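All protein chains but one are shown at their positions in the complex.
Letters A and B name the chains as they come in the text, with residue numbers starting at 1 for each one.
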Amino acid sequence: MTTLIIIIGAVVYAALYMIYGRKMESEVVKADNAIQTPAHRLYDGVDYVPTRTSVLFGHHFASVAGAAPIVGPVVAMAWGWVPALAWVWFGNIFIGAVHDYLAVMASVRYDGKSIQFVASDLINKRTGYLFYILVFFLLVLVVAAFAAVLGGMFMSNPGIPAAAAYLLIAAVIQGFLMYKTKLPFAVSTAIGIAMLVLVIYLAGVFPLEASRNFWFLAMFFYIIIAAALPVQVLLQPRDYLNAWLLYVGLILGGLGAIFAFQGFTAPAFTSFSPIISAGQPTPFWPVIPLIIACGSLSGFHALVASGTTSKQISSEKAGLAIGYGVMLVEGFLSTIVVIAVAGWGVQVMTGAGQTITTAGWSTQYTPAMSGSFPNAAMFSETWAAMIGDTWLNFIPETFLRIVAGMWVSSFALTTLDSTNRLARYTLAEIFLPLKSKSESLYRFFSNRWVASVIPAAIGVYLGWSGSFGLLWPSFGAANQLIAAIALLTGTAWVSKRLKTKATYAFIPAMALWVTVTAAMVWYLAVVIPVTWAANPATGGTVGFITVAMLIMNIIFIIDFFKTKNQPLADTEIGAE
Amino acid sequence: MNPLDPLKRTFQFLKSFSSTMDTAHRNRAVGLTECEVRELENMFVLLLMGSFTGVPAPPSFISAELLPYLEHEIKVVNRRSESASDALSELSGCFDIT
Partner (left out) sequence: MKTIFFTGKGGVGKSTLSATCAWQLAEKGYKTLLLSIDPAHNVADIFDTSVGHKKSKFSTNLYLQEANLDKAASVYIEQNIDILTEVYSYTKAFNFDTYFKVLRYSPGVEEYASLTILEQTLRNETDYDFIVFDTPPTGLTLRILALPNISITWVDRLRRIRKQILEKRHTIHNITGKYSEEGFRLAYDEKDDAVMQKLNEIWQRYVNVYKALKGEDNSIAVVFNPDYLSLRESQRILEGLDDLYLPLRAAFNNKYEDRLQDTADEVERELLGANGKKVHIARVPLVPAERRNTYKNDFDVTEAFR
């Protein structure tokens, strides 16, 4: 079954890439290699540099791959593996990859300007401003969600915080080797990989135990300090080592899925509304995009694609591989995660002493992932078990579990660091318009320590006090809202500038928008009150953010429809 | 058809694959540093040219002496001044978030 699914997945992706992707390319975007991309036309040797497509593919993929495509599908397994796969496959192909592709191509045709700029140009200036606020919320919530993930992981397996700590030291050493010495790159890479192995071994032998509060406090200080360091010290070398972790994870996972020859023990379909968020029945529609975000559709990708990637694409037709293709590969990663949980979830959960039956799955699955067996452990253990059931079983399972745990934690910790740096910037941009009215307020919020502490403090607090089931969908909501805006911007681009078949973009865009809005309303109506009752501070904060996002959403959609049928100023051929 | 052809082509493919991987890795190892050095170059020129933009600057003769050698940096400044208001996406590209 596992093998079957992975082959079907590969076939589905490949086939629809050829059919649907190519259709988008030829009929909607009308990509033409004769049109010079900005990388050539605006070449400056600095940002606009045509890059080999294969290299750019790898670069873009590495930028978008992270811990999120793993966490989401694990949660979504509450609905059963068919709904989860359905979203990972079809949500990705028809919405997610389209979103990425349109973002890249719009940016390419806009001289490499960002999707934010395109939105300001085609919809409304304040739409561009909305991006800052939404991104800021996203950054805070991703810290909250990942802090919760990490907190759970650290408490359930003391080997993992040990691995994280030792990896930190290894990264600093790696940075020293790569940047301060004259060692050949291959040598320092080899040492880095050796250190990774050593870290895994040491983590098993010298685990670290501490209280939950300690870990959260440690995370807070880690964020503040790491985000203040020069990037060569920690962030960049860790980034580099993460890439190797990613390969190992992907390759082993892929091999595991293909060669395990196991049937699925998890149910194909449990119920439309199993217990997921805050102990409430969570309807598949509209909430699924909030649960599986990255891996199927991620608004953040629009920013990355229209940031550096679009300035480096060397030909228009390369855009398909990079915009559409990368997203599909990420979907492939999520597919492997679904397979792992579907095949080994029951085994792993019963092994951990949790009651789980096919009939009771919808009410038992999510609560089973708590306390000493958190969400991320579901991933690391099923993944390890999956590989253990193949010819790769010479690798000890404890080792594999730590590798999987390291994979998630290392990416998550890098995210915590990067988000803080980005948050400093967005906070300053958010308060910029208020500068003329209150200079001191602006100064306060753009102070680098204030701007660093605020998102870190809110994020870590929410992660500490809130449940994962509360935080993950709220992060998903911010992400999906940005995606909806980006996709609708892409639609506006197609209809206003390209004047081709906008329906290919408009239908998924509106479907997404309606879904995301409904999901946020559901969340506000169902999840927030429950959380508020348990913890007003947490419920209030997340509730406030959700309300703010909904308001901005309404403003946006009004602006979108107001300008939808307005012709662009320069297309009015009047007095010629 | 030469029986060695498929073998040769596989070999070629592996070679180009590993060279791509090599380039991609090297780029990843310095990606952030490249983002950083561009900003430093931007700042360097801004400090020098400050007197042309109202920012306190070194005596303009020091700037004048250095200016002829700063062609690359001035390109960076020009590019940055265009994109300074659109930096969110570029920063997102530099930093891995999700």
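Remarks
Definition applied: a contact is a pair of C-beta atoms (placed from the backbone, for glycine too) under 8 Å apart; a residue touches a chain by one contact, two chains touch by 3 or more.
All figures in this text were calculated on a predicted structure; none of them were measured in a lab.
Interface note for the absent chain: among B:7, B:47 or B:84, the touching residue is B:47. Think of the hidden chain as still there; on chain B it touches residues 23, 26-27, 29-30, 33-34, 36-37, 40-41, 43-44, 47-48, 51, 58-62, 64-72.
Panel shows chain A; residues 45, 178-179, 182, 185, 232 of it touch the chain omitted from the view.
Here is the rule we use: only the chains that are shown with their structure count from here on.
Centre-to-centre, using mean CA coordinates, chain A is 25 Å away from chain B. Of all the residues in chain B, the ones that touch chain A in their complex are 20-21, 23-33, 36, 38, 72, 75-76, 79, 83, 86-98.
Put simply, chain A touches chain B in their complex at residues 44-48, 52, 54-55, 58-59, 62-64, 66-68, 107, 113-117, 131-132, 135, 139, 142, 178-179, 185, 189, 230-232, 235-237, 239-240, 242-243, 293-294, 298, 300, 303-304, 306-309, 411, 414-415, 418-419, 421-422, 425-426, 429, 479.
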